[in-house]
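What follows is subunit A.
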Amino acid sequence: MYIFPVFKDYYLLNVFSIAVIYAVYAASWDFLSGFTGKENFGHAAFIAIGGYMIGFISSVYPIKPFLSIPLAAVVSAIFGILIGLPTLKLKGPYFALATLAVATIFEKLSISLSDLTGGEEGIYGIEFLTQGQISSFYFVLTFAVLAILIMYILGKSNFGLILKSLRSDEDAARALGIKINFYKISAFAVSSMFAGIAGSIVAHFYGYIGPDIVYPLSLNSIIMAVVGGIGGIVPAALGGFFLTFISEMLSEFGDWNQLLYTVVLILSTLFLPSGIFNYLGAKIRTIGSKAGEK
Partner candidate 1 sequence: MSILKITDVVSGYGKAIVLDGLSLEVEEGKCHAVLGPNGSGKSTLLKTITGTLKPYKGEIYFKDSKITGMNTFKISRMGISLSPEGRRLFPDLTVKQNLEIATMFTQDKEKESKLEFVFNIFPRLKDRINQKAGTMSGGEQQMVAIARAIMIDPEILLLDEPSMGLAHIIKEQIFEGINKIKETGKTILIVEQDATMVMPISDSISILEHGRIKWSGNVSELENNDSLRNSYLGL
Partner candidate 2 sequence: MFANFLINGAINSSIYALIALGFSLTFGVAGIVNLYHGAYYMVAAYLVYFFITSGIPSFISVVLSLLIVMVLGAFLMKYPILYLQKKGESIYILIFTLGSAYFTQYLFKLLFGASYYSIPSFYDKSTKILGEVIPGSRLFAFIVSVITIILVLLFINKTKFGKQILATSQDKYAAELVGVNTSMIFVVTMSLAALLSGIAGIVISPFLSISPNMWLTTLLKAFSIVILGGLGSIPGSIIAAFFMGYLESFVSLVWTSSMTEVVFLVIVFIFLIFRPTGIMGKKTI
């Protein structure tokens, strides 16, 4: 069924698992920000909601993934709506700062309220996703494929078309009678939901949730999505997958790795602003159509 059924390299499996989860982070960022043009600079807050909720529960009751994942989905969707309601009327840098503020408040609180959150040490001892390394990988892979597929289909659907129209011109959509607030909030809820589920899966995957694996993601999600290409879910997801994969593979280079990462980002914003995979996709399509003409 999958491409790697005989995969026995645990290290690669582990890197793959992380990379596909990051693909979901990037795709879920794209679903709100890439589609509607509301650039969320605090995506980590939505990931944190899912992850920390699982952490809170498991510090009293060892919750199993089959229960916690749907729970995380509901809670993070509601959270997305609650944050979305007041902030979605904001535009451009105002929205960016509002979301950044939310994520920073979360970060500060999760350090300060250490009785609840474990502070900088985070919450550990969360039930593992599954018992084995390989089964965990398949679990993560299945979830990631499903999540990306659902967002992709939603994005391709009429719903996604309306979201894209909002990116271009909210007034024009309102004039046609489209309830723009409903769509913006829905997009926020979907984005937040998948971010939250991914957050809860990560908590189960590591058996841990803490600031070190959550808060850098506000920025990383944007980078991954933008470098991959926004507005189409799959390019963003591929951006998330490959950047993470490469970054893990290069981790022996330490600081050079991070430096290289930012160089890739800078070069791609300057020279391939539509995103690497959007660009490649377009190239393949034109080659394809040329071949078709022949």
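Brief remarks follow.
What we mean here is this: contacts are C-beta pairs under 8 Å (C-beta built on N, C-alpha and C of every residue); 3 or more make two chains touch, one makes a residue touch a chain; residues count from 1.
Criterion applied: all candidates are chains of the complex that A comes from, given by their letters.
The structure presented is a predicted model; accordingly, all values stated were derived computationally and were not measured.
Applying the touch definition to subunit A and the options 1 or 2 in this complex singles out candidate 2. Of all residues in subunit A, only 39, 86-87, 90-94, 96-98, 100-102, 104-105, 108-109, 112, 219, 222-223, 226, 255-256, 258-259, 262-263, 265-266, 269-270, 273 touch candidate 2 in the complex they form.
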